[in-house]
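Left out: one protein chain. Kept in place: all the others.
Order of writing sets the chain letters: A, B and C. Residues in each chain are counted from 1.
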Amino acid sequence: MKRYLYRRAGASFITLVLASMVVFAGVRALPGNMAVALSGENGSAAAIAAITKEYGLDKPIVVQYFDWVKQLLSGNLGISPQTGQSVVSEIAQRLPVTIELTLLSIAFGIVVGIPTGIYAALRRGKAADYASNSIAIFGLSIPSFWFGILLILLFSVRSHILPSSGFVSFFSNPLGNLKDMVMPVVVLGSGVAAILMRQMRSGMLETLRSDYVRTARAKGLPERVVIGKHALRNSVTAVVTIIGLQFGVLLSGVAVTEQVFLLPGIGQLTIDSVFQRDYPTLQALALLIAFSYIVINFLVDVAYSYLNPRVRLVGASK
Amino acid sequence: MPFIFRHRNTSAKKGRLAGVLIGASLVLASCSSGSSSSTAATTASTAAPAATIKNGGQIIVGLPAAPEALDPATEATYYGRIVFANMCLGLYGISSAGLPTPVLASAAPVISDGGLTYTITLRSGVKFNDGTPLNAAAVVTSLTRDQTLPTSARASALKDIVSVTATGTDTVQLKLASPDSALTTILAGRSGIVVSPTALAKEGANFGQQPVCVGPFMFSSRPSLDQINLVKSPYFYDASKVHAASLDFTVITDPSTCYSNLLSGAINVAACLAPNDVALLKSNSAYQTQTVITNAYAGLDINVGNANGYNKPSAAPNNPFAQHPSLMKAFELSISRKTINNVVFSGINQPGCTPLAPSSPYHTSIGCTHRNIAEAKAIIAATGVSTPIPVTLMEPTGTLNTQEGEVIASEAAQAGFNVTVQSTEFTTALAAAESGNYEMFAIGWSGRVDPDQNITPFYAPGSALNYTGVQDPTLQSLLVQGRTATTVSARKAVYAQVEKRLASDLGIIYLYHEAFQLATSAKLQGVSFTPDGIIHFANAGFTA
Amino acid sequence: MNPPLLKIDNLSVSFSVPGGTVNAVRDVNLEIGRGEILGLVGETGSGKTTVGKAVVRLLEPTSGAIAIDGVDITHLSRRSMRPYRRQIQMVFQDPYSSLNPRMSVEQLIAHPLAIHGIGGRSERVKLVREIVEKVGLSKAVLGRYPGEMSGGQRQRVGLARALVLSPALLVADEPVSALDVSVQAGILNLLVDLQQELGFSCLFITHDLGVAEHLCDRVAVMYLGEIVEIGRREEVLVHGEHPYTKSLLEAVPIPDPTIQRGRERATLPGDPPDPLSPPVGCALSPRCPLADLRCEQEHPSLMAMRSGQTTSEALLGGDDHMVRCHRIQEAGLLVGS
Partner (left out) sequence: MTDISVAPPKVRRQRRRLGVFMKRKVAVAGGLGIVLIFLLAIFAPVLTQYSPTATDFSHLLAPPFSSGHLFGTDQLGRDTFARLIYGTQSTLEVGVVATLFGTAVAVPIGIISGYYRGWVDSVIMRITDVILAFPFLVIAVGLAAILGPSLRNAILALGIAQIPGVIRIARAEALGLREQEFVQAAVASGASDPTILVKYLFPNMLSPLVVQASVAIPGAILGSALLSFLGVGVQPPTPAWGSMLATAQTYLYQDYWLAVLPGLAILLTTLCFNFFGDGLRDALDPSIG
């Protein structure tokens, strides 16, 4: 087991290193460089030279990369040329917003998706099953930006129930914070709920058909125990995997929702940085997203290998 | 920067680019000219009723893009100027008539030595927003920093100043290398902002995170890039006239969101609206709108001599306009500036065919060509080029820009131009323009006070902004005359010829002068929107 | 003396798994003569399938050698292995997963012929029809897909696919254990008939002693990767001496597929040890009623029941009933003398 973990961690590390290289090269492959973008319309040669020098853009890209890695290792992600703030503090300000949005969306997905999935599986073939499945497909099909706009039209513009946008910290105004989060969470969470519902339903059906659930029923165990204890527990592995993957998807996919609801998270910052050629911020962000994706993947794999030891043995026979 | 909903007025994007200007980017009539710039239309849809303004209240302003770090020496965006105008006053400012007016200085500078020495006397009893008194030494510190800081965005504007000395506690003397009549104007921009030496010593390079200047409001916090909070300053010399308790700026990139936020009351001042939404608000008595026509303009750059990049020798690229320059006139005749303005911009901009704003004292009305398909077709026929003539029009991404391209394509098609609109991400488009990798590029300029700065950078050989690669000796000699002429009337005469020359389609087809728009809650009075597009809240407050 | 058709010398196969190394097969020696059926019996996980897969080279041995007709094929390249592939064919345990569901019966059986370039198109068709008839299927099934057939029919297709190449050796890995009992006998009888008709040798892997007794000439019993007893059918299955063999024999077969699993389990107390850390001494010692200190400390070797000689010596003397047990060797010597 330990060796498996080490191997898996090693692979993750390699992925991260590769990712950092791709980020670095990719950012520099964008047309128009940072010095030009920054010094802007009237950038004098002197200003361009100053920026070029300050950010070391005149050095060979390999040297720049190692300079950056050196910086990274000392915990310094540089200064954002757009804001003059350190990239670390800029991200630190925004990350909690994105994480809150992501966590709440997953929570929403779990709360809505899992019970619906169980219910649909138990009522298999009945109207309720088709209805919930159809709604789930609906949830998967609706364009998130459009959904967001519709919600704003309905709940903010027509009826002033919810704020159309904005963000207050949970710690300064918990109720306001939750109100701000309702619509974005519904938009993002509906997709998660749909996926979880479908996964839960098919997992449940599979377990319900299995021998040991049949045995448990035959033994006369009450239905609630059979479902709660046996079937549910058995569907958990797949659901854990999905939640982990969704976490990664959401972290990197919140940009649109953040944009629609004006949430100051990292998604929007990422896109802004692309457009502004803010190399330090963009590099840090892409690495952060890659890192969190890899870490989540790693955790899911580890969790999975604990839940289902057969995974570990893949690679055993030749 | 907008991401999805990039249908902001072109001004936002160009303004951002434009923001990265030298300090003298304020739009106003030159101080040496006596001519008025009253044509800058400041119109309020609802006449401001004379109601009493209460003290207190929170003004929340929606801006379409975020300012950079709030350091007057390095900040370079238009939206940064709006923030500074309310917390970082300069030696001079711009009056509502568009003229430089003393702010921290007590009077206009005393110019001596044949224009080489400027003596500025400071207003007395002024304190920075940390209580530090304003004196000549502080001015010297700020100006020297503007000139010497490596990342300074002000250095080039101040390059003519050779020395700055405090000749008394309240007097500063500037020595110039050569006479520069625009200096007062420059000092009415960010270059003239005086920062607290105490705060500067304390914060050093981080001054932009905790800026301290003189102003009606003082910096409170910036919890994120998109949120700037100011509070009323107790140190301000004119604090009795400041009504609002706080002034917050919040960035809203999406105009629809801006609109819904204004309607829901989340903001009470909107500088982030789309033209069509402003038009909607005009009929809503709960809001008032203001529009100013600025020095910013938009046009179509046509690649006639930039085959290999702006810094390479001029060479004609392989496109119909470079091969047959008269096609530019045909193209101009095939489109209607008025239609573009009405369809895309709800009629808010001012159609025009020169780089000089109608309000500029150097502007001479020459009468633009009007759409004339028959004439356009005749010109095309004369060139012998077979139609339809394929043209690729590069438009920066954004809904309004794309629509502008589509209107142009739709109109030019009738004359025989097959225009393909190529929506291109802004920085990518700039890179393509610099390297000469384009045919036609819809791009504007944020505008300058001095006419030369609105023309020369785009026509000078080897200039980074000379995307078209045009080389016109006649124009060059006229521009030299314009720079060396000393009187306003003499310069005006030169620029009349320049405008005429430019109207003959050298490489840029000018389309319109941009309007900036503002919508405020009707309850908020005393908001002053000056012709330079700057919003002043010093005397603003709520009525009920 | 001609070499035996199949000779396995000191075959070991180990897998590295995250917790260490599992020695699935340890020092196995086996010979199969022409026309002989050797039964390889043992519990699930005893390594019998691994031996089978190593023989058809689906698994790489860690050490040891496998020879066909005296030719060492252990390390042959893919290409040089090809002619020998034709000689060794395998029938798999699960007829549901051993047939490509996207191929028709005809394609399934003809494909090995095509791979080995046997015959022209028409000849292949003929060969396929012949073998299909031989395995007791009608020509009507040729166009069918595996999903449309019963388990018994599928296993007949599996047999046909293996035998169409006229192999010299058939490795049959529990060919009936996945089938209903009612069908099992039919397949087994078919196998016996075909073997007699075609004369191939067979390595028959099973956990079912009854099946082995019905079919095999000789039987080898495996436990934890080792052969613990080997000999002629009646020597092992009637007079089996190894405590493990005995426990297998004591487990009375019950003709009910739902209890089939129980039959794989010997009646010894406890479970087989963790293959990651096998006992130092005799593999069976933790479960064996006869085990003493020596059994726990010293690994017994395989010795002839009557002569007490080690493998090669005993074989020369025609003594081919061998047991891997300290206690039985002691007792057996007494009996034999």
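Here, a contact is a pair of C-beta atoms (placed from the backbone, for glycine too) under 8 Å apart; a residue touches a chain by one contact, two chains touch by 3 or more.
Since the structure is predicted, the reported quantities are computational estimates derived from the model, not experimental observations.
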Among the chains presented, those that the missing one touches: A, B, C
Among A:Y6, A:F66 or A:W146, the residue in touch with the chain that has been omitted: A:W146
Candidates B:S233, B:T291, B:T402 or B:Q517 - the one touching the absent chain: B:T402
Touch with the omitted chain, as defined above, among A:V97, A:M183, A:M197 or A:I294: A:I294
Residues of subunit B (touch criterion as defined above) contacting the omitted chain: 3-7, 254-256, 259-260, 274, 276-277, 280, 339, 342-343, 397-400, 402-403, 405-407, 409-410, 420-425, 427-428
Sites on subunit C contacted by the missing partner chain, in the whole complex: 53, 56-58, 78, 81-82, 85-86, 88-90, 92-94, 96-103, 111-112, 115-116, 151, 158, 161, 165, 178, 180, 257-258
On subunit A, residues whose C-beta touches the chain left out of the figure: 11, 14-15, 18-19, 22-23, 26, 29-31, 124-125, 130, 133-134, 137-138, 140-143, 145-146, 149-150, 153, 157, 202, 205-206, 209, 211, 252-253, 255-256, 267, 270-271, 274-275, 286, 289-290, 293-294, 297, 314-315, 317
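Criterion: only the chains that are shown with their structure count from here on.
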Geometric centre: closest chain by C-alpha means: A
Cα-centroid distance, subunit A relative to subunit C, in whole angstrom: 51
Whole-Å gap separating subunit B and subunit C, where each centre is the average of the chain's CA atoms: 88
Distance from subunit B to subunit A - Cα centre to Cα centre, in angstrom: 39
Footprint of subunit B on subunit A - complex, ascending: 30-32, 36-44, 46-47, 50-51, 54, 82-85, 90, 93-94, 145, 149, 152, 156-157, 160, 163-166, 255-256, 259-260, 262, 264, 268-269, 271-272, 275-277
Residues of subunit B that touch subunit A when the two form their complex: 1, 3-5, 17-22, 66, 68-69, 71, 74, 76, 150-153, 155-156, 208-209, 223-227, 250, 252-254, 256-257, 260-261, 263-264, 266, 425-428, 430-432, 434, 445-446, 457, 464-465
